[in-house]
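For this depiction, one protein chain was excluded, whereas all remaining protein chains were kept in their positions.
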Amino acid sequence: MTDLVQIFVYGLTVGSVLALVALGYSLVFATSRVVNFAQGSMLVVGGFVAFAVVRAGAPIWLALPIATAIGALVGVAVHLTAIRPLGKFDPASSVGWILTTFSASLVALDLIKMTVGAEPRTIPSLLNSIGGWKGSTISGIPVSPNDLLIVASALALMVVGEIVQTRTMGGRALRAVSQDPAAASLMGINTNRVVMTSFAVAGALGAFAAVLLAPRLFVKFDNGLLLGIQAFVAAVIGGLGSTRGAVLGGYVLGFVGGILRVTSSSGGQIEPLVIFVVFLLVLVVRPNGLLGAPVIEKA
Amino acid sequence: MTEPLLVVDNLSAAYGPAEALHGVSLNVDCGEVVTLIGSNGAGKTTTLRSITGLLERGMTVSGRVVFDGRDITGLPAEKVARMGLIHVPEGRRVFPAASVEDNLLLGSYRLRRRENNAARRARVDSIYDRFPVLSERRGQYAGLLSGGEQQQLAIGRALMAEPRLLVLDEPSLGLAPLLVAAMFKIVAELAAAGTTILLVEQMARQALAIADRAYVLDGGRIVRGGPSAEVANAAEVKTAYLGVAS
Partner (left out) sequence: MSLPTRIHLPSWATRAIAPASLFLFLFWYLNGPGAQRSWLDLGVEATYLAAIALGVNLLTGYTGLLSLGHAGFFVVGGYVGAVWAPAWGVSPWFGLPAAFVAGAAMGALLALLCCHLRGFYLTVVTLAFGSLLPALVVVLKSALGGTSGRNVTKPIDVSILPFANGDSYRGLFVLSTIVLFATLWLCRNLVHSRWGRASMAIRESELAASSSGVETYLHKVSAFALSAGIVSVAGVIAAERFLLVSPSAGGQDQSFRYVIMIALGGLGTLAGPIIGAFTLTFGFGLTWVQEHLVNQQNLVFGLLGLVGVALAPEGTMGNVNKVLAKLRHRQRKDASSPVTAVTAAAYTLPVRAALTASGPPALELSAVTKRFGGVVAVNDVDLIVEPGEVHGLIGPNGSGKTTLLNMISGITPVTSGRVMVMGHDDTHASAPKRCGRGVSRTFQNLQLWKKMTVRDNVLVGCHRNLRVNTFQAAFGTHGAHKAERAAVQRSDELLALVGLSARADDLAGALPFAEQRRLEIARALAASPSLLLLDEPAAGLHPSDVHRLLDLIGTIKASGVSVILVEHHMELLMAVSDVITVLEFGSVIAEGTPAEVQNNPAVVAAYLGVEEDVA
C-alpha cells in the first residue's frame, strides 16, 4: 500500500512535469520537424530566473509568470539564432540544426551560470496551504499542496491546449502547418510565425514546469539535462508531434521512475539505463511512438 | 478596357541547374476562364507555383507577375493568398488529419479578422449546399475521403477564401473517368457563377470545352494561345501530347 501510494505520488507529480516539457518537444516538432535540443535548458532557465526574482525580494507568485515569460523569450531566441539562419532546409536529411540547437542550449546554460551562478538552489513552494490544509501523509508518504498544484495546473494546461488547438483559428493554423506547411501557406498562414510561436510556447512550458517542480527536485543544472532527455524520450514514446502522445509518454516515464525508486534503493540512479532500454525498444519496435501517425509510405 | 486581373510577363523558373520554364507570358481578365494545357512535364505546375509563390527548395524564378495592378513577383505564398489569389494545388493537399469542417474553416483563414462567426458559419453552410457529400462527412478526417471527395473539399476550401482569382492545378488528376466528368461540371458551374479561373489541365479536351481562352505549354514554352475553339483544332496540341502530328 505504501509503495503504491509512493509510486502514485511520484508518478503523477514528476509525470505531469515531464508531460509539460514533452509537450514542448512535440509542439516544436509538429510545426517544424525539428527537435529542439535546447528544450532541456528551458528548465534550467525557468528555475534559475525564478530563483533570481525571489532573491531580489519578489514573491514566488510573481516569479512564476516572469520565469515563464523569459522561457518564452528564450524559445524565440533559439528559433531566431539556431533555426532561422539556416534558411530552408530538410530536417530529415541535414544535421546542422542539431548542432545549432545544441549550441544554443550550451550558450543559454553558460549565460545562466555567469549571471545567477551554478550552485543548486531552492525556491519556495507556490502553494503552502489549501484552505488551511498544509499537507498530510498518506500511508507514511508526504503529500503537499504543491504536489496537487503541479498535477492540477499541468492537467489544466493540457485541457486549455486541447481547446485552443481544436476550437480557435490559431490552433487550426498550427495543426495545418504541422500537417502540410506548403498547403498552410496557401491558406494565407504565415508558417514562420507559427513555428516561432511553437518555440515560444515550448520555452514557456519548460520554464513553468521547472518552477512547479523546484520544491521537489530543487533548481539545478543537472535537471536540465536529465529531465530534458527524459521528457524527450517521453515525447518519442508518445509519438513526436502528437500532443496527446507527449502527455501519455510523460506519465508513463513518471510512473516508471516511481516504480524504480520504490522497488530498488539505487532505482533513481539506474533510471537512465532503464529509460535508454525502453527508448531503444520503442525506436526499434514502433519508431513513431504509441500515438504517432503511422508512417505512410510514399511512392 | 481595364488592366487584366493577372499579368504574367516573361516568367522563367529553374530547379537548381534544370530550367523548367523559359519566358512564359500570359494574362487572365476578370470573369474569364483561361486554361493552360500541356502534357506531363511541360511546366504547367511550375508555372502556377511561380505565380503564387509556392516555391520548392532550390527553385528560382525570374520575370514579372502582376496581380490586380500590384507586382507580386517573389512574394511568399501566404501574402499572395491574402490578396485573394487562391491556388488549389496539384494533388489536392487537404489537411489529412483535420476534419472536413476544419479544412473548410482554414480556407477562410485570410478573412479571419474581417468576418464574424455567424458570417463564416453561413458560408460554410453554403459550401455544404454546393457539395452535399462534404456535409455528410463534415466530422471525418479529410485524409479518409476518396479522391473525388478530397478534390471537392480542396475546391470548397478555396471558395471559403472568397477567391478573386481561382487557380486550379489538374483537378482531374488521379480521378476515375466518371468523377473527372463530375469535376469538370463543378468547374463549369463555378465559371458560370462568375468566378475568374485559371485552370491547368492535362485533359485537354474537357478543359478546352469550358474555357474562354487557352494556352498550350510544351517544353516550358507557350507554343500556342488563343480562343479555346481555335486551340482545340491546332496541330500543336496533339504533337505536344503524343509526339505525332495527325
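Lettered A and B in written order, each chain numbered from 1.
Going forward, a residue touches a chain if its C-beta (ideal position, glycine included) is under 8 Å from a C-beta of that chain, and two chains touch if they have at least 3 such contacts.
If you're wondering where the values come from, they're calculated on a predicted model, not measured in any experiment.
The shown chains contacted by the absent chain are A, B, with contact judged over the whole complex. In the complete complex, the hidden chain is touched by one of B:6, B:20 or B:86, namely B:20. Screening A:62, A:107, A:141 or A:259 for touch with the missing chain picks out A:107. For the options A:7, A:20, A:63 or A:82, the residue in contact with the chain missing from this view is A:82.
Among A:69, A:164, A:182 or A:283, only A:283 touches the chain left out of the display.
Within the complete assembly, residues 16-20, 39-41, 170, 173-174, 176-177, 180-181, 184, 202-209, 232, 237-238, 241-244 of subunit B touch the chain that is not shown.
The set of subunit A residues touching the chain not shown comprises 35, 81-82, 85-86, 91-93, 95-96, 98-100, 102-107, 109-111, 113-114, 225, 229, 232-233, 236, 266, 269-273, 275-276, 279-280, 283-284, 287, 296-299.
Methods note: only the chains that are shown with their structure count from here on.
Separation between the centroids of subunit A and subunit B, computed from CA atoms only, is 42 Å. Interface of subunit B with subunit A (complex): residues 52, 54, 57, 76-78, 81-82, 86-87, 89, 93-98, 102, 105-107, 109-110, 112, 157, 161.
Residues of subunit A that touch subunit B in their complex: 88-90, 169, 172-173, 175-176, 179-180, 182-191, 293.
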